[in-house]
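Note that this complex is displayed minus one protein chain, with the remaining chains in position.
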Amino acid sequence: MSDFEPKIMTFLCNWCSYAGADLAGVSRIQYPPNTRVIRVPCSGRVDPLFILKCLQDGYDGVLVSGCHPGDCHYISGNYVARRKFAVLKKALEFMGMEPDRVQFSWVSAGEGEKFSQVISKVTETVKALGPAKKLVKRIGR
Amino acid sequence: MKKTKSVVVVGSGIAGIQASLDLAEIGAEVHLVEKTPSIGGRMAQLDKTFPTNDCSLCILSPKMSECARHPGITLHMNSELLSIDGESGDFSVKIKENATYIDADKCVNCGLCEEKCPTKVTDEFDAELRERKAIYRYFLQSVPANYVIDPKYCLKITKGVCGLCEKTCPAEAIDFDDTDKEIAIDCGAVILATGIDAFDPLVYGQYGYKKFPNVVTSLEFERMLCASGPLMGHVVCPGNDKEPKNIAFIQCVGSRDRENAKNYCSSVCCMYAIKEAIIAREHIKGLDATIFFMDVRAYGKDFDRYYERAEKQFGVEFIRSRVAKITELPGGDLRVHYANPDGSKDTRDFSLVVLSVGIQPRKDIQQLAENTGIKLDEFGFCRTGEFNPLDTTRPGVFVCGAIGGPKDIPESVMAASGAVSRAAKLLELKRQEKVSKKEFPPEKDVFGDRPRIGAFICHCGINIGGIVDVPSVVEYARSLPNVEHAEEVLYACSADCLETIKQAIVEKNLNRVLVAACTPRTHEPLFRETLREAGLNQYLFEMANIRDQCSWAHMNEPEMATIKAKELVEMGIAKARRLTPLQKLPVEIDPKALVIGGGLAGITAALELADAGFRVFLVEKEPQLGGNFARVKFAFNGGDPQAFLAEKIREISDNELVTVYTGAGIKGIDGYIGNFKTTVALPDGKSIELEHGVVIVATGAREYETEEYQYRKSKRVVTQLEFEKLLAEGYLTGKPIQNIVMINCVGSREEGRQYCSRLCCAQSIRNALKVKELRPATDVYVLYRDIRTYGTKEKYFGEAREKGVIFSRYDLETKPTVEPINPENPRSKLRVTSFDPILGRKFAIDADLVVLAVSIDAPAENEELAKMLKVPLNADRFFLEAHVKLRPVDFATDGVFVCGLAHCPKNSAESITQATAAAARAMTVLNKMVIEAEGSICEVNPELCAGCGLCVEVCPYAAAQMDEEKGVAVINEALCKGCGACAASCRSGAIDLRGFTNQQIYLAIDSLETVEIEG
Partner (left out) sequence: MSELTEKIKKIFTDEKLDILIGYEKGSLPLRGTPCFIESAEDADKLIFDSTCHNNLAKYLTDQKKTEVDARKIGIVVKGCDARAVVQLVVEKQFERENIVIIGVPCKGVIDPSKLRAKLRDKEISDFRFDGNKIIVSGENFQETFDKNELLSDGCLSCKYPNAPQYDYFIGDPAEPIASKDEYADIDEFEKKPPDERWEYFEKEYGKCIRCYACRNACPMCYCEQCFVDCSMPQWIGKGGNLSDKMIFHIVRAMHLAGRCVDCGACAAACPLNIDVRLLGKRIEREVAERFDFTAGMDFETPPALATFREDDKQEFIM
C-alpha cells in the first residue's frame, strides 16, 4: 500500500483556513500534494451532504476547516457548523466508517504552519487507512 | 470654509486604517501616510487579542486589503509628515516619500531577490528575534505586498557593490535610481494616528533585560507565541532553547512609575499579560504562569470574566506584589525577588520572565508636535480635552488611537471613527450618487448561452512555471468540455496580460473566465474588474489557486504539483460552467438618522450628524435631555460638566436639523438599512411614524439599586452621583464633617454582575479630591478591591494619596460592614468596619457619610429594544456589538449603531468618543444615495420552503426572516452577507447561496469522481 496516493477533498473557509493555506504557501512550508480545495465563504456553508458526496465519489478523505471559535468572519457560522460536524462525525463513526476519513480543524489566517501540519496529518492517516471502500459508489452494486 | 474633500491621515495602524476606511466611505479623498513599508501597525505584530483570543492578523488582514484597494484611499508608504501649513479646512501638508528602490507596481513579491541578497539584518517587525535581508518584505502578510530595499544596509546603495537582486528580479522591479520625494497635499483636515512605542525596559536594571537572555518583553513574547512569528509559535527560552516550565509576568514595567516619569497606567498590560498567560498555557501543556501585579485592571467589557477564567479555568496564578529584582541562576533560569502583602520578602524561580512593558509616546513625538503645531500633555501624549477627546490644540488637526493616551484596540477604533466625524465637517463632501467611481461598458447578456470558458494559466514568472508544467495544464484545460480558449501567461495580473484577457473575451466571445494563478483573496477583485471592463458580469469569474496552495507548497514534487494544478483547474472549470451573472442589489438610503436616548452619548451623536448636515430625530424617554450626565457635577480638569451640557442642549435646540422628542418611547421599528420606519409614542398619547436610514442606540444605563450597606435605610448612605449633588449644594460648607467613607465595587465584580463598572474608581478619587479641596480637614477613606484608574487618570490616584486620602483594600470574602452606631436613632452616624490586608486586621471608622460606588446596570428595557432591532445583548444585558475588537460601534445588523453606556460602562470622554464614532459610522451610510448589497447572497425558493424557520435561527444578520403571511422564509438582500449558513442548514434545499450554489459545489466535487465498476 506504500505507493497509494490518497485523494483528499478540503473545504476551506475563505477568511481563515484558506488564508492559512495561502500563508503556508507564501512561507514555502511544504505539505503533501494530495488535497484538492473548495473555497467556501464560511465553514457554516458546508452541508453534510457535501461531505457525503465526496465519500460517495471516492475521495479517500475529507477535511473541513474553518476559523477558530470566536474568529468567524460571519460571527457564528463556525459554531453552528461545529454542531453539525460533531453529529455527522459521530454518526459515521458509529456506523463503522473509519473516523479519520472525515476530519475537521480550525486554522487561522496566521497559522500557515498549522495548516501544513493538519494536511500532513490527514494525508498520513488516510494513507495508512488505504483506499476508501465504505460508501464509495460502485456501478453494478 | 469647506474647500476640499481631501484629508491626510498619518499613521496606518488599526486607528489609521479605520479612519481612512470610514473617511473614504463617506466620500473623502484620503491620503494615508505611513512610515514603514506596510500598513497594519502594532496590531499586525500581535498574536491574539483579548478578551476573545481572536487571532489578531485574521481580523486585521481583511481591513488591510480593503484599505489598500479602496479607490478613495491613496497610500503613501515609507513616508513621513514634514509640515502642516494653512488653517483648518485649508491645509497644505508636506510629506516625504522615502526611496524604496523597488517599483511596487512591477514587484510580484516572488521573493527571489531576498534569497539572493547577501546582507542580513535584525528584523524590527519580529521584535528583533530573527534576521531578515536588506531587501525584504516587511512581514509575510504585509500590505502592500511588495518588497523594499533597506538603504541603511543595502550594499549597492551603501558601497556601490552587489546588485544581485537587480539581476535576479524577473519582473524588473528594482530601480536603484529611485530617490526620496517631497509631496504637497492640499487638504481640509489632518488626523494623527501615529500610535505609540513600547517602553524600553533597559532603565529597569534590576530586571536584567538584555543581561539575562530569558528575560523578554511582552512584545517579544507576543512574537514568540505567534504562529507566523520567528519561533512559529513553539515557545522556547531564548537563553537555552528549552521549553519553559513556568513563566512569570512582571506588570507595570514602565507604567505607574513616577520615578521614571511614567505616572500613568498603560491600560492594556494587565489584559495582554492575562491573554499571553492563557495562550502560553495552550501552547505548552503543564506550563505554570504567574502574574505579579499591583492591581488587576480588567476594566473593559467582559474583561473581568476573562480575568476570572484565567484564574479559575486556566490556573493562572496572580500575586499582588511589585517585583524588586530578578537574578539569574546557573543554567539560565531566573529568580524573582518580591515582597508579600505583609512586607516579608520572598523569591520564586522561573524559566522565563516576561516584562509587561507599558505604552509610551513615540520617541519622535516632539518632532511630530513641532511639525504639526500641536501641543502635548505632561506625559508626552497629544493634549486633548475631557469633553473634546478627539481634538488637538490646533483646529482641524485631530487624533485617534493611543497617540492621545493609552488605549486598547476597540478604543482606538472608536477614536478613529470619532476623528472622522470631527474631520468630516471640514470637508466638502457631497452625498455620493454612485457606488462605483469607475465607468464600465454595459454587461453582455449571457442568459441561455452555452458556456464558453476562457482559461488563463499563469506562470507567475517561475513561481508557478518553475514547478508546475504549465503548458501541460493548458493542454489539459483545453481538452475539457466548454473550454473555448486556453493559454499560458507570464504574469496574469500584469497590465499587458489583463489586456490579453479582455481581448480574448471579446474576440472569442467568452462568457466565463477562469484564471489559474495565485490566490483569489488578493487577486479576484482585479480580475473581476477586468471582466467588467470587457463587458462581462464580474461574477462569471473563477480562480484556481495553483501558486500559494500548489507550486509553493509542493516545490519538491513537480509531477504531483502538476496533477494537482490540473485538477484544481478542472474543478474550477466545473464550477465555472454553472456560474451565473449576479447583481449587487442597490439599496436607496434615506439620509435621516434616529438616535434613541438623549443622554451625553445621544446628544453628541445627534449634534455630530446634524453638524455634518443630516436630519436627526432624537428620542428621549425622560421629560428632559441629559441622562445620567445631568447629574455629574465635577470634571477632572476643573471643567464644568453642567455648563458643557447646557451648551450642547442649546446647540441641539438651535439646530434646525434636529427634532427632539422628549417623554417619548419607541413602540416598534421596521425595515432595514437605509429604510427604517419607527413608531414613537409621544407623551400626549399619540404616536408618530418616523422614516430614517440608520439607528443609533444610546439608551444609556442606570445606577444599581443596592440593598447593601444601609443604602436607603440610612440618610447617611448615598451613591457617588448623589454625593456629587450634596457637594455641589454645599454639604461640606461650615459643617464639622469628620469622616467620609467611600466603598467601591458595590454590586460590581460579583455574582450577578461579573463586570467592572469602569468609571467608579476614578469617580471616587475625583470626589475624594473634591472633598480635600473643599475641606482638607475631613478624612476620606476609600475601600476598594482594585484601584482601576487606567490611563492618565492614574495621576489622580497619586494625588489623592498625597493629599491624605486613605485607601484600604478589601476582598470579596471580607466585605466591609456598615452599621448605625445607635440603631435607635435614624440619623445616627455609621460605623464602617473593614479588614485591611496590609495591617492584617480589622479597623473601624465612624462615618458621617458613606458613599457607595454602585455598579452601572443595563436596564431591563434593553431586551425589548434589542428584539425590535434584531440585535443581541450580552450576558449582562448590555448591547453586543458586531465585533468586540474591530467593530465596537456597529451591530451585525447593518445600519444600526451603538454608543455610550448602552454598550458598556464608560466615562464621559469615552461616551463622547464612541458617540462621535457612531455618528461617523452612520455617515458612511447616510452620505451615500445608494449602497450595494452583496452580490453573492442567499435566496429562497418559496416553492420548496416549508417555513421551519431554521434559517432565521442560524442567520447572524437577521437577513433571513419569515414571511408570516405566506409561511415561507425570505432573505432581505440588503442585509445578507452571503455566509451560507442558512443554505447549509436547509433540509429541503429551498435556500441556496449565489456564487457558491449547491449545484456548483456538487459539480466541483463530482468533476474528479472516480467511479469504480464492480466486476
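To keep things simple, chains are lettered A and B as they appear, and every chain counts its residues starting from 1.
Just so we're on the same page, a residue touches a chain if its C-beta (ideal position, glycine included) is under 8 Å from a C-beta of that chain, and two chains touch if they have at least 3 such contacts.
In this text, all values refer to a predicted model and were calculated from it rather than measured experimentally.
**Student:** If you put the missing chain back into the full complex, which of the shown chains would it touch?
**Tutor:** Contacts of the omitted chain with visible chains: A, B.
**Student:** Which one, A:I29, A:C42 or A:L88, makes contact with the chain that was left out?
**Tutor:** Answering carefully, the residue with contact to the hidden chain is A:L88.
**Student:** Could you tell me which of A:N14, A:N34 or A:Q103 touches the chain that is not displayed?
**Tutor:** A:Q103
**Student:** Just to verify: which one of B:D186, B:D449, B:D846 or B:E953 makes contact with the chain not shown?
**Tutor:** B:E953
**Student:** So which of B:L490, B:L582 or B:M962 would be touching the chain we can't see?
**Tutor:** Within the whole complex, the residue contacting the unshown chain is B:M962.
**Student:** Touching the hidden chain in the full complex, which residues of subunit B are there? Just list them.
**Tutor:** 943-950, 953-954, 962, 967, 985, 987-990, 998-999, 1002-1003
**Student:** Name, in rising order, the residues on subunit A that touch the hidden chain in the full complex.
**Tutor:** Touching the missing chain: residues 48-49, 52-53, 56, 69-70, 76, 79-80, 82-98, 103-106, 118, 121-122, 134-139, 141.
Everything that follows uses one rule, which is that only the chains that are shown with their structure count from here on.
**Student:** For subunit A and subunit B, let me know how many angstrom lie between their CA-based centres, rounded off.
**Tutor:** 31
**Student:** Show which residues of subunit A lie in contact with subunit B when the two form their complex.
**Tutor:** Residue list for subunit A touching subunit B: 5, 7, 9, 14-16, 18-19, 21-42, 44-47, 49-50, 53-54, 57-59, 67-68, 70-71, 73-77, 80-81, 84, 108-114, 116, 136-141.
**Student:** Mind listing the subunit B positions that touch subunit A in their complex?
**Tutor:** 47, 52-59, 61-62, 140-141, 226-228, 232-233, 519-521, 545, 547-550, 552-557, 560-561, 563-564, 567-568, 571, 882-883, 892, 936, 954, 956-957, 977-981, 983-985, 993, 996, 998, 1001-1002, 1004-1006, 1008-1014
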